[in-house]
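The structure's right below; bear with me while I get my questions together.
Here the complex is missing one protein chain, while the rest keep their positions.
And then chain A:
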Amino acid sequence: MYRCQNKGWLIGKRGFTLLLVLIFSVTGCANRQIFDETGLVTLVGYDLTKDRQIRATIVMPSINPEAKEKMQIMSDVGETSKGIRDKTNLQSDKRVLAGQLRVALYGNDMAKAGIGSLIDTLYRDPSLSSRIFLCVYEGETYELLTYPYKSQGNIGTYMYRMIDQNIRGEKIPSSTIHEFIRAYYDEGIDSQMPYVSRKGDEIVIKGVALFKGDKYIDWISPNEAFILKLIRGKYKTGSYEISVPAKTFNMTPNSPAGEKEEVQLVFDTINSESKVQLEQVDPPKYKVNIHLKARILELTVPIKLDNPRLMRKMEEALEKELERQARIVMKKLQDLEVDPTGFGIVYKANVRRKEKMAMDEWREKYKKARFEFQVKATVTRNGVMD
C-alpha cells in the first residue's frame, strides 16, 4: 500500500508525510461549536405587535447550575425572524443556535396575517430540521411562554412532547414544517396544524387550526379532525366517542342524573382505510368509502354484548353517526373554503389537463363539490367481557 519508496514520486516519502499531516490538521480548522457555549433554542413563538412588527420569543434550556430557573426566555421585536435572532443573541451569554428547534408557535394575530415567509425561512435554513412542529396559539405566544407554570418544567420540550405524543397517538394530524410547505406549494390542499390554548396552569391542544394559503382561518375540534383523517387517510390506533339514541337498544338507561335519551359508546384501536373516488368531474362529485374496524371500550349502559343482532345494531349506529358527522364537517369546510383533506389532489389525480390547475380555480370548484359517504364499520372485539 505505502509505496513511497518508489522512484518517480516527485515529492518523496517526506513530502508525502508532510502533506498527509497538513491535511489531517486542516480538518481541525472547521468552526467548533462547544456545547457549554451554545444556547440551544427548543421553541420559538411569533406574535404580531400593534405596529405590525414581529415579536419573537425564544425558549432555551439553561445549563447553569447556579441558576434558579431551568430555562431562559428571551424576546425581541423586529422585521424579520433572523434579525430578531441576532438581537436575542445580544441578550444571552451563549451563542444562540436554532439547530435543536422543535416547535414553532404562531400567535393568533400573526397566523391570521400570514406566516408563509416566517415558515419559509425556517425551512430554508439547512441547520434546522424538517420535522419541526408548527402550532397556532389562540392568544399571544409571549404570554403563553412567560406564564409561571408549576409542573411543566422546560416549556420547549414539554410542548414538543405534547404535540409529538398526540400525533403518534393519532389524536391530531401531523404538522411538521415539511407538510406545511408541501401543502403551501400545492394547488390541491390546505395546511392544518394543532391549535393550542392555555387553561390556567395547563396547556391544552384545543383542536386543529385550518389554513387558507398561509393565513389562519378557523379551527375545528379534535372530533371533527378525526373525521377529516377518516375521510382521506389511515388510522391504526385511533379512538372515538359517539352518542347513539337509546332507542337503538330498546332501553332507557338510568344514570345518576336521571333518565337519558342517549347512550355513549367509545371505540378504540380504530383501524381504518378509505377510498376516495371522483365520480363526476364538473361539478366535482366524490364518493368516499370508509372501512373501519374498532374495538368497543366503554358503554354507558350495561348491555350484554353476546347478541350478534345487537352488535350489528351498534355497528350500524356507528356507521350512521360517522356519515352524518362527515357531511357536517365537509359542509363546514366548504363554507370556510378550505380543503385540508386534499380533495384537490384527488381531483388532479383523476382529471387529465394540459396546464396546471391554479388554487383559485380549485377553490371555485371546491365550493360546488358534492360528497357521498359510505362507512362500513366492524366491531371486532369487545374487551374481555361480553
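Here, contacts are C-beta pairs under 8 Å (C-beta built on N, C-alpha and C of every residue); 3 or more make two chains touch, one makes a residue touch a chain; residues count from 1.
Heads up, the rule we're going with is that contacts and distances are computed from a predicted model.
Asker: Out of "STAS domain-containing protein", "Xanthine dehydrogenase, molybdenum binding subunit apoprotein", "ABC transporter domain-containing protein" or "Germination protein GerB", which one is the UniProt protein name for the chain not included here?
Answerer: Answer from the UniProt record of the missing subunit chain: "Germination protein GerB".
Asker: Looking beyond the chains shown, say which of A:K13, A:K70, A:R95 or A:R131 touches the absent one.
Answerer: Only one listed residue reaches the unshown chain, and that is A:R131.
Asker: Touching the left-out chain: which of A:A56, A:L122, A:I181 or A:V196?
Answerer: Touching the chain that is not displayed is residue A:I181.
Asker: Hey, which chain A residues sit against the chain that's not shown?
Answerer: These residues of chain A touch the chain that is not shown: 3, 8-10, 19, 23, 26-27, 29-31, 99, 126, 129-131, 174, 178-179, 181-187, 189, 342, 345-346, 348-353, 356.
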